[in-house]
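For this depiction, one protein chain was excluded, whereas all remaining protein chains were kept in their positions.
Read from first to last, the chains carry the letters A, B and C; within each, the first residue is number 1.
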Amino acid sequence: MVGQILFIIVAAITLLMALGTVVARNLFHAALFLVGVFFGIAVLFIMLEAEFLGAAQIIIYIGAIATLIVFAIMLSKNVMGKEAGAYNRQWYLAMGGVVFFFLLMGWLLIQMPFAQVSAEVPADAISQIGQGFVGHFVVPFEVASVLLLVALVGAIMLARERNS
Amino acid sequence: MLTQQYGLIGVFAVIAFIFPIVTLAFTWLIRPKRPNPLKNSTYECGIETVGDAWVQFRAQYYLFALIFVVFDLEAIFLFPFAVAFNKVGWFALFEAIIFVLMLFVGLIYAWKKNALEWQ
Amino acid sequence: MTVPLTWYLIFATALFSIGFFAVLARRNAIAVLMGVELMLNAVNVNLVAFWRYLTPEDLSGQIFVVFVFAVAAAEAAVGLALMISIYRTRKTINVDEINELRL
Partner (left out) sequence: MDLRAIGESFIAWLQGLGIPDGWVLFINWLVGSVLILGLALTLALALIWLERKLAGRIQDRLGPNRVGPYGLIQPIADALKLLTKEDITPAEADRITYNLAPIIAVFHVLMLFAVIPFADQVVGANINVGVLYLMAFGALGTMAMLMAGWASRNKYALLGGFRVVAQLLSYEIPIALVMMIPVLLVGSLNLNDIASGQGGLFGLGWFVWIMPAAFLLYFIAALAEGERAPFDLLEAESEIVAGYNIEYSAMKFAWFYLAFFLNTWILSAIATTLFLGGWQGPFVDKIPALGVVYFFAKTFFMFFLFAWVRATFPRLRIDQMMAFCWKVLVPMGLALLLGAAIIVKMGAEMSWPGYMTNVLLLVMNIVVLLVMLSLLGRYTRTLSETKNKRLFAPELPRL
């Protein structure tokens, strides 16, 4: 019961923040709302007993990605965001499509029966994640390092000021 | 067990967030309020402000944030590995070393391309 | 676990829809990118919720989320670098004005 109330509060705040991200005309405000969304999702991860992911969510998304976005906003000088129209011309079509998608998915999800398992989370979950990285998931693990390397090289190439 | 620990963090988070707000509200009640246009103007050592403060920044800041993001992810991958370290074998250690060296190559690249210089 | 699994899924769907709307309708490319991040987060919520309710002993769900983190970060890094690069030459990052296949 307490869990349900808590979930509704956290989910409602997170969704409002997400709406704020989409609606805010000022890009910096949108980024701040985005930080709120990330924090809310970290709380949801903790409620789902994925403590490692809760902490990692804050470190990666708020500590790294949100900062990156804010830096990029400052670099592109559109902070005021008072440019004519935040949305493009087909925004009402997009709105209709998205609402339709949500209603369809919601309708499907409510009817879908899931065979829930009422088991406890293993006590050494973090250790098992680590073993997964170097065991069963070793190929994606190494590919992730290549991905990060390529992203680093590519982004440096793109963002560098060449003539200085 | 989990609920017991995170419950405290949750309650404490609420208190730690409300406490500064309450103090700020309290000072708002007792402090003097005599604003004037000069006092409220932007402080730049007495010189009149020129243009908007939200100026465009150089890409330098972005490059540091970029390298940081990549290494932060590396840390997130390596922390569970460090926890599981006693339970995995030599092969796993080599995999982790390859993982780290791959990103070290990225650091060397950034170094060579002068992305680590603050100009 | 007092919260039903469906609640999490509907929450994730709503988040995904909001992010999708930003991708489709916002003009500013950074705002579009924020929408993509929202969608990826919705996927993460789904992955974790399914892991917790259906296979709590098998941590593949959590491991996948970490890989999604890596993809999201790489996407943000390269995407934003692209925007900075485009802004430098075109002085705009509105997606409906960037319609040529060259810088």
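What we mean here is this: a contact is a pair of C-beta atoms (placed from the backbone, for glycine too) under 8 Å apart; a residue touches a chain by one contact, two chains touch by 3 or more.
It should be emphasised that the depicted structure is a prediction, and the values quoted were computed from it without experimental measurement.
Taking every chain of the complex into account, the omitted one touches A, B.
When the omitted chain is restored, the residue from A:Val37, A:Ala56, A:Ala72 or A:Ala144 that touches it is A:Ala56.
The missing chain lies against chain B, touching residues 4-13, 15-17, 19-21, 23-24, 26-28, 30-35, 37, 39-45, 49, 52-55, 57, 61, 64-65, 67-68, 71-72, 75, 78-79, 82-86, 90, 93, 96-97, 100, 104, 107-108, 110-112, 114, 116-119. On the side of chain A, the interface with the absent chain consists of residues 2, 28-29, 32, 35, 42, 51-52, 54-56, 58-59, 62-64, 66-67, 70-71, 74, 79, 125-127, using the contact rule stated above.
The definition used in the following text is that only the chains that are shown with their structure count from here on.
Distances from each chain's CA mean to the overall CA mean are smallest for chain A. Chain B has its Cα centroid 17 Å from the Cα centroid of chain A.
Centre-to-centre separation between chain A and chain C, using Cα means, comes to 6 Å. Along chain C, residues 66, 69-70, 73, 76-77, 80-81, 84 each make contact with two or more other chains. Touching of two or more other chains is recorded for residues 59, 62, 66, 69-70, 72-73, 76-77 of chain B. Looking at the complex, you find that chain B touches chain C at residues 59, 62, 66, 69-70, 72-73, 76-77. Residues 66, 69-70, 73, 76-77, 80-81, 84 of chain C are the ones touching chain B in the complex.
Chain contact summary for the complex, chain A toward chain C: residues 1-4, 7, 11, 14-15, 18-19, 21-22, 27, 30-31, 34, 37-38, 41, 44-45, 47-50, 52-53, 56-57, 60-61, 64-65, 68-69, 71-73, 75-78, 81, 83, 85-91, 93-95, 97-99, 101-102, 105-106, 109-110, 112, 114-122, 125, 128-129, 132-133, 136-137, 140, 144, 147-148, 150-152, 154-156, 158-159, 161.
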